[in-house]
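Shown here: the complex without one of its protein chains, the others still in place.
When the chains are written out, they are named A, B and C in that same order, and each has its own residue count from 1.
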Amino acid sequence: MKSVILQTATRLLFPLLLIFSVFLFFRGHNEPGGGFIGGLVGAAAFVLFAVAFGTEITRKLLRMDPRVMVGWGLFFALLSGIMSMMAGDSFFTGQWVFPILFGSELHVGTPLIFDIGVYLVVVGFTLAVIFALEEEDN
Amino acid sequence: MEPLLAIVIGILVALSIYLILRKNLVRIVIGIVILSNAVNLLIFTLGRLDRGMPPLIPAGESVPVEAFANPLPQALVLTAIVIGFGLFAFALVLTYRAYTELGSVNVDDMRVAEPAYKGEELPETAITQEEDKS
Amino acid sequence: MTILFSVLLIFAVAFVGPMAAKYLKNYSGWALSLVPLTVFLWFTGFIPEISGGSVINESYVWVSYLGINMSFYLDGLSLMFALIVTGVGTFIMIYGGGYLGSDPNLGRFYFSVLLFMGSMLGVVLADNIIALFIFWELTSISSYLLIGYKHNKEDSRKSALQALLVTGSGGLAMLAGFILLAIMTGTMEISEMFTQSGIVSEHPWYLGMLILVLIGAFTKSAQFPFHFWLPGAMAAPTPVSAYLHSATMVKAGVYLLARLSPVLSGTIEWTYIVTLFGAVTMLIGAWLALAHTDLKKILAYSTVMALGTLTMLLGMGHEYAVKAVAVFILGHSLYKGALFMVAGTVDHEAGTRDVRFISGLRKTMPFTATFGCIAALSMAGLAPLLGFIGKELVYEAALSASVFPLFLITAAVVSNIAVVASSGIVAIRPFFGEYKEHGKQVHEAPVSMWIGPAFLSVLSIVFGVLPFLIDGSIISKAAASIAGTPELVVSLSLWHGINAALILSVVTFASGVAVYMVWNKFRDSKGFQGYDRWMGEGPKNGYENILAGVLNFASVQTRFFQNGYLRYYLLTVLSFFVLIVGFTLFTKTDVSLMADFSDISFYEWTIALVIVVAAFAAVMAGSGLVAIAALGVAGYSISLLYVLFSAPDLAITQVLVETLTVILVALVLIHIPKFTATTSTSSKVRDGIIAGAAGTLVTLIVLAVLTVDFDPFMTDYFAENSYVVAYGRNIVNVILVDFRALDTFGEIVVIGVAGVGVYGLIKLGKSLFRKEEGKTV
Partner (left out) sequence: MNDLLIYPLLIPVMTAALALIFFKNRDFQRWINVIGSAALVGASALLLYSVNNDGIQVLQPGNWEAPFGISLVADLFSALMVMITGIKALAVSIYSLGDMDERRESFGFHSLFQILIFGVNGAFLTGDLFNLYVWFEVMLITSFVLLSLGNDKSQLDGAVKYVVINLFSSLVFLSGVGIMYGITGTLNLAAMADALQDTEHTGLVITASMMFLVSFGIKSAVFPLFFWLPASYHTPPITVTAIFGALLTKVGVYSLVRMFTLVFTQDIGYTHTILLWISVPTMVVGVLGAASQYDVRKILSFHIVSQIGYMIMGLAFFTKIALAGVIYYILHNILAKTNLFLVAGIARKYVGSYHLSKLGGIYKAYPLLSAMFAISAISLAGLPPLTGFWAKYTVIYAGLEIGEWVVIGFALAVGLMTLFSMTKIWMGAYWSPLPDEAPVVADKNYKEPTEGQKFALFFPVILIAGLIVILGIFGEPFFSMLFDAADQLLDPSMYINAVLNP
């Protein structure tokens, strides 16, 4: 299925999808979106890449086994809770800092780190499934 | 709208259970997907419906200003959808794997773990098994 | 030393037994015998105190919450038993060392025997009924291990199982009886129950409790109809038979009846049941002994007879009976222990135990022959041995029985006639007559194997001739414990003048000799063989039929339930669901179909219709891909519903998941060929009914719940805190990552694991599979 058109389109779409997924991810706290939805879109980018260029190259691009990514995702999600505990609060209690960036106050907190974990697990899961099935095809 | 959804849920449950009782493992798995959709709708409905605003707090406000839909069932259903999807993905691939290893998707033929007793008659079972050309 | 210590000491030594066997070899039996001997001597030290009328209580809290203490009670009865257990035990250790000298499993033998000895000591000393029960069950376990000692033989294994199941089932019944007794009396200490016999016998549970306890005692003491396991237990090595299956363990049931007699006896139920079962057992056992030629079998059935006698006496319960019990227990332990050991020695030296093939051993085995004959004389009830005194007392007791005196006297005489004949068979046949060639060269056994019979049989004479040695002390107190009246005094003597009992004895002996004379012919007669089949094999076959029946039923019902068909499993599960939820719904709530459909817009009707039709199409679809397309339509329509009811996150998620679902199904279905199963119309209808019922139930429940006033207090809290505390405007997302982050964490764990699992399903062992496939294609 390695068509040139698809490959060209993918070169364009892949970064766009990734950016869009990051956008969805960050939007999540205030508008519909979030780690799960963002993660699925991010995974879609890699799936598209895999369809266009094959799973081998995609795996190299990803640099890690999807299952390791799941591991990191769990780790990040836990990290947010552990940070709360280190701050002396109950597990998963939101810890916030308010840096001023470009003149506007941002809310950066551990729930965001938690959501990163969600994002990574979702990507890892989707890719594990799709890679396995794709490679089964060939 | 709630009564109508109650009926829709009931019909979905009935259809899914009918599918779950089939011999074809693929259909059983599809039945489970429908059942989980029905259950999600059930939670959503029992959290009471609201045609008003989504549960978003408008910029500049610190609490919602208008009536808004109950966010808790939404969060629950969202979690349930994702969990259900994970389970479904596994069940589906298990079906595939069972097919490649056991050579059939007919659950009546799956008797490796519990082999038939001596002299036991097999019940009515698969007759046709052909490649799906479509 | 305390009582607890004495019991624990024996248990502790049990674990040393295997090492003793390994390092001390031939001396191990002698060495280990020192332990029961020590305990025996320690208990003899209590004789003066107990004779003086005091009792000793010793108690340790064990599980206070259940009222279970490790408490001991030493009075005349338990002291007598403790002395028998440790005294006979001493000789059994010596004898066992000689008998099994070269056996590689000797260590395990020591372990089991000592385990048994400690347990038996516990049974006779325990005051707390649950503690007693625990020791009781431990005797069953050790007995199981000992009967199955020659575990390579199927016969041994079967006999061990048979004994375990019979005594085990009795034990369970007894446990229930004990618990009831404890609830009735409000205490678990037997010594505290003595004062409550009135309450117990008036209690409505009395009969049920009594029967349960009696089942326990009867199974253990091999009473009819459970008497069959005892001859089976002769598969055990002879020292075990001598110890467990004549002198001690089988007497545990008798001990229990004696122990509880002050609490339970005196009622009509007790008297009838216990006396009758005892008498019947006595008769059956005595005559079955004559049907066999195996020395151990003969002795086993005569033991059954003795146990029956004891039970009968306990049922009568009057003064003579109680005295007779005490004397008979002691007398029987002495002569039967000795006789079993002698039988074992004969077997050991001559290579067979069949009385038809051994004779004339008195010259080559003078010691064994002498002691064997003394013991047999005591068993036959001849003066001046202890057995004679015991038998006289039995006759006197039967003569003054309150119920069926005539039957009981007759039964006693008839049984004893048979016992006299059996005594002749076990003593005269092997040792007298002409010497026959046997399988191997016969020698006198080593000291270790005749010292036990020597002591025990000599004691039979000593106690017979000089009964004052025991009657005022142990026997009196033991009888008093059974009667529950501390004042009871027993004075024994050989000569009572010419009375009814003496006349019966003479008659018994004469008839017994006559039976002995015609034994060969009589044994082979058709009538007697039939009796043996009926009374001996009958209950055994009954047991085997029950066991086989249960196993057969087990197998049939397991095939029925666990039939291997997923569809039937699901059918059962779903039917159960429908039945139980439906039944509850219709009995516990007022079901109503009242619903208001007025407030529904056209869009909503349309979407609902699309969902239903699409799902229906998925059900009807002939091919998987059509089904999947229909499934997708249904899923997307549901997401429209979510949009309609203000759940944008939900809608997006549903769309994404639905898309992925369709992709996955498509990816997988490519590999799976189309499969059309034929299903009969009737099963389709059946499935349809269950499905319809389930759907209806769910609809009804949802409608019912919708009528409940809903309190959205949680929602308000989320709205107030979502931005102010958690800095998020999307309340749903704040719930997911903050309010209920733990749920979301669980969720990502689920999909993470699913990913790992799918990967494993596809990749693991793949190459293997491909290779196999390559071969077949």
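One rule holds for everything that comes next: contacts are C-beta pairs under 8 Å (C-beta built on N, C-alpha and C of every residue); 3 or more make two chains touch, one makes a residue touch a chain.
Small disclaimer: the values here were computed from a predicted structure and weren't measured.
Interchain touches from the omitted chain, evaluated on the whole complex, reach A, B, C. Interface note: of B:M1, B:L15 or B:V39, the residue touching the hidden chain in the full complex is B:V39.
Only one residue from C:L399, C:L469, C:V610 or C:V705 touches the chain missing from this view: C:V705. Touch with the hidden chain on the side of chain A covers residues 65, 67-68, 70-72, 74-75, 78, 81-82, 85, 89-94.
Residues of chain C in touch with the missing chain: 61-66, 130, 133-134, 137-138, 140-141, 144, 148, 151-152, 154, 157, 161, 164-165, 168-169, 172-173, 175-176, 179-180, 183, 208, 550-551, 553-555, 557-558, 561-562, 564, 566, 569-570, 572-574, 576-577, 580-581, 584-585, 588-590, 698, 701-702, 704-706, 708, 710-714, 717-718, 721, 738-743, 746-747, 749-750, 752-754, 756-757, 759-761, 763-765, 769. Interface residues of chain B facing the missing partner chain: 20, 25, 28, 32, 35-36, 39, 42-43, 46-48, 72-73, 76, 79-80, 83, 86-87, 90-91, 94-95, 97-98, 101-102, 107, 110-114.
Keep in mind that, in the parts below, only the chains that are shown with their structure count from here on.
In terms of C-beta pairs in contact, the better-connected of the chain pairs A-B and B-C is B-C.
For this pair, chain A with chain C, the centres built from the Cα atoms lie 61 Å apart. Averaged C-alpha coordinates put the centre of chain A at 26 Å from the centre of chain B.
For this pair, chain B with chain C, the centres built from the Cα atoms lie 48 Å apart.
Each of the following residues of chain B touches two or more other chains: 54, 56, 59, 78, 82, 86, 89, 93. Each of the following residues of chain C touches two or more other chains: 648-649, 653, 657, 660, 664, 668, 671, 729-730, 732, 736, 744, 751, 754-755, 758, 761-762. Touching chain C in their complex are the following residues of chain B: 1-24, 26-27, 30, 33-34, 37-38, 40-42, 44-46, 48-59, 61-64, 68-72, 74-79, 81-83, 85-90, 92-97, 99-101, 104-108, 110-111, 113-117, 120, 123-132, 134. Of all residues in chain B, only 54, 56, 59, 78, 82, 86, 89, 93 touch chain A in the complex they form. Considering their complex, residues 28-37, 40-41, 66-67, 70-71, 73-74, 77-78, 81, 92, 94, 96, 107, 109, 111, 114-115, 117-118, 121-122, 124-129, 131-137 of chain A touch chain C.
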